[in-house]
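One protein chain is absent from this view; the other protein chains keep their places.
So that you can tell them apart, the chains are marked A, B and C in the order they are listed, and the count of residues begins at 1 in each.
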Amino acid sequence: MSGNSFGKLFTVSTFGESHGPAIGCVVDGCPPGLPLSEADIQPELDRRKPGTSRHVTQRQEPDAVQILSGVYEGVTTGTPIALLIKNEDQRSKDYGNIADSFRPGHADYTYWHKYGVRDPRGGGRSSARLTAPVVGAAAIAKKWLKAQYGTEFLGCMSQLGEIEVPFQDWAHAAHNPFFAATGDAALIARMETYMDELRRAGDSIGARIDVIARNVPVGLGQPIYDKLDADIAYAMMGINAVKGIEIGAGFDSVAQRGSEHGDELTPQGFVGNHSGGILGGISTGQDITVSIAIKPTSSIRTPRRSIDKDGNPVTVETFGRHDPCVGIRATPIAEAMLALVLMDHALQHRAQCGDVAVRTPDIARAGR
Amino acid sequence: MSGNSFGKLFTVSTFGESHGPAIGCVVDGCPPGLPLSEADIQPELDRRKPGTSRHVTQRQEPDAVQILSGVYEGVTTGTPIALLIKNEDQRSKDYGNIADSFRPGHADYTYWHKYGVRDPRGGGRSSARLTAPVVGAAAIAKKWLKAQYGTEFLGCMSQLGEIEVPFQDWAHAAHNPFFAATGDAALIARMETYMDELRRAGDSIGARIDVIARNVPVGLGQPIYDKLDADIAYAMMGINAVKGIEIGAGFDSVAQRGSEHGDELTPQGFVGNHSGGILGGISTGQDITVSIAIKPTSSIRTPRRSIDKDGNPVTVETFGRHDPCVGIRATPIAEAMLALVLMDHALQHRAQCGDVAVRTPDIARAGR
Amino acid sequence: MSGNSFGKLFTVSTFGESHGPAIGCVVDGCPPGLPLSEADIQPELDRRKPGTSRHVTQRQEPDAVQILSGVYEGVTTGTPIALLIKNEDQRSKDYGNIADSFRPGHADYTYWHKYGVRDPRGGGRSSARLTAPVVGAAAIAKKWLKAQYGTEFLGCMSQLGEIEVPFQDWAHAAHNPFFAATGDAALIARMETYMDELRRAGDSIGARIDVIARNVPVGLGQPIYDKLDADIAYAMMGINAVKGIEIGAGFDSVAQRGSEHGDELTPQGFVGNHSGGILGGISTGQDITVSIAIKPTSSIRTPRRSIDKDGNPVTVETFGRHDPCVGIRATPIAEAMLALVLMDHALQHRAQCGDVAVRTPDIARAGR
Partner (left out) sequence: MSGNSFGKLFTVSTFGESHGPAIGCVVDGCPPGLPLSEADIQPELDRRKPGTSRHVTQRQEPDAVQILSGVYEGVTTGTPIALLIKNEDQRSKDYGNIADSFRPGHADYTYWHKYGVRDPRGGGRSSARLTAPVVGAAAIAKKWLKAQYGTEFLGCMSQLGEIEVPFQDWAHAAHNPFFAATGDAALIARMETYMDELRRAGDSIGARIDVIARNVPVGLGQPIYDKLDADIAYAMMGINAVKGIEIGAGFDSVAQRGSEHGDELTPQGFVGNHSGGILGGISTGQDITVSIAIKPTSSIRTPRRSIDKDGNPVTVETFGRHDPCVGIRATPIAEAMLALVLMDHALQHRAQCGDVAVRTPDIARAGR
């Protein structure tokens, strides 16, 4: 109830701070009987972890996950699954200089005013490091959804600062440091140069991430408030640095006419997907398509005006290890949040409608 | 838990369908001692109600609200406040022709697949009519927040289809049928003509709505998941037809540098508001700024391809009374959702931090 | 979250006060496709309603229930079901004399201190009248559970003050004013005389109520906290005037040995039911057996010492219409609460384990 749990029926309660002894989460509500081990979870954590290229923070964290409970003889038992990830590479001294002042654009300021106390080491609880347990929990959801309905999650970066990345194929996203869905080596090289220049300039940049879910059962979502798209918006806006979210046609809907936007149906399926796979808050069985805007990192090496706790003017520069573009590691996180939402709604749906009702219709679906 | 309640501590549970005997809600968690009568609620409902201009649905509903409980001798008692609004102008025959087929872009299809049964009269539960109880509940929240912190909510339409509406002053929004914050009579006339042509064409259009909250206490919001912006995104995406949401700089953040986006602080306050008044999920005390994209109405008089319940191809035209732009009446609804989120977080904050901690800092704030 | 909603997946949110215009509730989470009309609900309300014998309050309330939403063409649609019951026979003047002082044993005192304001008419929100909407909501749960699993609920009064009522047969409970499960006419006559004397003396008395659920699926309940018995205890203690609760052997367990208490199993089933049908918080498939202690009514015509709002000593006598034994009408209420708990856990169970997993084992069960 204090904001550290996600989901109603597949509930992930996280804990930890960037520089504490460990971070982790408790996953409550996983159906029993799912084969599960650390080997199912670690690969997702590895996609997100720091230090994998020169374009992200150089903090070295193996992010090795340990399952503390809820699995017996390789199978989930229906009881809570606790995941533990130790923090290995804390260098808290990096942050000493900002303990008493506020970084422009950072949660420093609001934490201090909310709680009257804060853990300044690495941003404490506000660190993007806290997305690691979520990615771990989502690996469990992904495995269950895949086994149950064949549901899959795919994501990519579609824009890095001013550089747009035309979509070619999801498969490319695994083969460059940006999760760009392109095989255009020149474009990737341009992105690398762009990041190198930014880093040298001590500045940071925003990004746009697209994620989809495929093979989604029709009927997931509640019609009011806990709409599938409302919960997706909530989930995505919960990722550090997200400032905007679109489902389907998103902001393009503003200038569309009804005769253009509304996806027609034929016996062979929908003929378009402006809806992003959701109508009236409930999944249509089409791909669910989501885009998010990620703001530039607030911790930069550029001197900026700010104030200290006493309200005196100061100049702030941040010298710790930071991602110059938090969007670069955001793709697996966005996929994870989408998976958690669908998992929760799959369980909600079978509570009210029974599991025989959960199915994907036979009619074909229009893709991305 | 089935999606019909909004808020954790100031909880609004709505009920009703477009053409049932009545709609309404139960508001649980309102602090005791607030002077309250129907006269506090009715004006907000009147701003939202249908039939106020030729550009919205001609359904005639007085939307007269009755308080059934929770108020004694003009003051809230701390017990649930039930609001009842009778449906007066149902013409269910209008909908007979679409009971067995699915309107493109409409929740018809998903309701049918989720529940195996649906109330087709006026869209049943999926009707935008169900935003009326929410606007009523939010009037209570607005009154309490105004009394407690001076918080105010303002909204306007900033784009109607292709027509952008440059912001002049919030006060203008009350003086035209579109909630446009402009005093430019020629622009309003252009919007009127635009809507008249659309209506004649039997088509519909999208819109963009901006809302802000002013005089917000610093410190509202939970740092993870139940971030203030995450809950706002959830609330806004819960409004019928919303496909996108932005906080502060929104999608413009993608191409911004950290040195541009991060709002600097001086002893006189923040020097900008790219954050939209929220950092790390917690309010800064600045204006909270939100924009939403609303898709065009799906019920239009243009013939469109679809299927019936048995999967056979049909042509669908919708002849009932509909808003050709649901965005026109969306401004008070968006304000209402924002008010409900802030109300809930104000109570959450004083649960954890005590009410002495809830305050607006003295430093000046950068506005819109 | 302010205590006026019951249940997580089958959620009943009530509203109203004893002497307001109406009371009612919103039932959220009912599965779609259940045939339902007022005729399914009214008989349960009639069992509970006042004025049916000289031993209960003489307030005349038809307690006629109206379904405002959630049912279309006689079938539930999966959307919220609102129930409305108008208050018809308010005589608020009866309560004028106690508006400024506190009845010993009554919620007057605590409401005043909690909220700083209260509705004194008929006890306001603290009136047992507020159990009516719950009984209505539970009629829906009972119908669904009966259709799905054959589950049935039975209850009786097993003690009235000093008078113990030996159990003969559940069927008798419908044929006397006390819900006594006995066909012993002399005993019933003795109970009538007992109540007549109490009434003449201006005093009140406690009672003990037993309820069971039959044909319960095995496997309902969560193993920690939301144990089936914990939720039953919560539900029962939520009924006005309840001071104690027992499951199965209850307080007799204190002096039992493990070799006596633990119910042995044979291929034909359990050989006893000390567990009351629940082990480790989860249903065994046996009858669930519950007993509750109900305190004597606090509003009596006997003069008693108290204080007024300013702390001055006063003498309080209550002359309104009251039940001299609230236990007399408590049997259908206790059944209702038990039904709501089982309904909620049935939905919880199929969320996590799927509905194919919900079943009653074939082995025979030991009864009451």
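Heads up, the rule we're going with is that contacts are C-beta pairs under 8 Å (C-beta built on N, C-alpha and C of every residue); 3 or more make two chains touch, one makes a residue touch a chain.
Just so we're clear, the structure is a prediction, and the values are computed from it rather than from any experiment.
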Among C:T57, C:Q159 or C:T331, the residue in touch with the chain that has been omitted: C:Q159
Sole contact to the chain not displayed, among C:K143, C:K227 or C:R329: C:K227
Touch residues of subunit A, complete complex, unshown partner: 1-5, 7-9, 11, 13-17, 20-26, 28-29, 32-33, 66, 68-70, 72, 75-82, 114-119, 124-125
Interface with the undisplayed chain - residues on subunit B: 1, 9, 29, 31-32, 78-79, 223, 347-348, 350-356
Where the missing chain touches subunit C, by residue: 1-6, 8, 14, 102-107, 109-111, 113-116, 125-126, 130, 159, 161-162, 198, 203-208, 218-219, 221-227, 229-238, 240, 242-267, 271, 274-276, 278-285, 293-300, 302, 304-307, 311-313, 348-349, 352-353, 357, 361, 363
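Note that in this section only the chains that are shown with their structure count from here on.
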Interface residue overlap between copies subunit A and subunit C, same or different (over half shared): same
Remotest chain, subunit C as reference, centres from CA atoms: A
Centre-of-Cα separation between subunit B and subunit A, whole angstrom: 26
Chain centre separation in whole Å, for subunit C relative to subunit B (CA means): 39
Distance between the centres, which are taken as Cα means, of subunit C and subunit A, whole angstrom: 45
For subunit B, residues contacting two or more additional chains: 1-5, 8, 14, 114-116, 125
